[in-house]
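All protein chains of the complex are present and in place, except for one that has been dropped.
Presenting subunit A:
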Amino acid sequence: MEDENEQGRETEVAPALISVHPAQHYVTVAVGSDLRVFNLQEGCSVSLVDESPEPLHKDSIRAIRFGANGKLFVSAGDDKLVKIWSTDSWRCLYSVSSEKRVSAVAISNGGRFVCFADKFGIVWVVELDGVHENQALVCKKAEPLLAHYCSIITSLEFSPDEQYIVSADRDFKIRVTAFPKNPLDGAHEIQSFCLAHTEFVSCLTFICCQDYPLGLLVSGSGDSTVRLWDFTSGSLLHTCEVGAEAGIAQSNGRKEGSNTIVTGLCATPDGSLVAVAIQRQLLRESLSSYCSFPGIMLLACNFSAKILSVARVVSITEEAFIPTSLGTTFSSGLLWMVMGVSSSQSSGSASLARVRVISGFSKNDAESTELEPIVLADKEIPGGEQLLLKLQGNLSVEEEVFSAAAEAVKTAMHNLLIKKQYSAERREFRKRGRNDRKDKR
């Protein structure tokens, strides 16, 4: 709940986010309240233009994304503002105030509707009146679309045909709701619930191919699995135990104080491959040594057999890189990754963002070996050093900063996804502190 989070604020740092323009014109990274945009076509950084009374963001950004046609970009987070930007001018065209902090956003394909989820589990919708470059900033009011009862929504996605909007939460639930013609009246028709995860659902993505234009839904969770769903019926098609596949000790791993969680998913446009970001999470604070999963797991999707299988693991060996966010584009075959956290006041550590790119992230073709995915060296990344300078804030990251950041990344993910466990004593105390208990008839 909101007040619980409020109390843990001083230790709560936000994971860095990355989003890539569908035609790879821009790459954006959000670290804390800082939104960084790089123009890949012109090889220069972009300055944002925001004429609102509260320009840019004042607190951690929790969600960023480009619209499918690339014309719009949305950013939102803890400052309870949703900002909608034109990607031509990088002006803020619309600003929406949220009652609560924002945890996820989605844009309909045509860019007509923007949806966002707040910390109370309510999904809101705003209708845009197009992208008019020289319009003055418009403040929009959002209407409630649907709600998960008091559970933080971690991911929000439109189905490829936009008939449905899918929302995932920390209470293991995935809800598929028909997206109505007039969403401002709410989305009341629930198509299905996809239920099988036994921990928080952290991420969702759709995969579709020519034979399955409707697409299949893929979800990642704290239960160390990636699952494949027929989302119209809610039936589970396949479960990929990525924790076990990664060779990480499982099952009794929990008792030893560690657990594998899936933190990010990103599919190729043809749906043949899904990149999975994995973290090994320590549940017991006292343990300080950990072994992170060294890289990204690529799952191959077999649409006819409806199976996800591990295609390969792309190792990132030279540094303790734990991606916090993934992104790709229509045709570049590049998987963009960022690892990072906002600075945490308590530890005094500076914010860090490290951007890495994997090439050959495209069609899973057993025949061709030329396209073997590899991690690009910094100077091979599109945009080169200029881009890294902008998105990372500096070019090289020292090793101890890196390992400190790795720790912070884990804490950030933990806070984001795992519910706070209160001791019985503390729960009693919180109960007593409440003034709303005695609703007398």
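We adopt the following convention: a contact is a pair of C-beta atoms (placed from the backbone, for glycine too) under 8 Å apart; a residue touches a chain by one contact, two chains touch by 3 or more; residues count from 1.
By our rule, contacts and distances are computed from a predicted model.
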From "Adenylyltransferase and sulfurtransferase MOCS3", "Ras-related protein Rab-30", "tRNA (guanine-N(7)-)-methyltransferase" or "Dynactin subunit 4", the hidden chain's UniProt protein name: "tRNA (guanine-N(7)-)-methyltransferase"
Full-complex contact with the absent chain, from A:34, A:59, A:127 or A:171: A:171
Listed residues A:37, A:64, A:93 or A:147, member touching the removed chain: A:147
Contact footprint on subunit A, counting only the chain that is left out: 1, 120, 122, 144, 146-147, 149-151, 171-173, 175, 177, 181, 186-190, 192-193, 195-196, 198, 234, 419, 431, 434, 436-439, 441
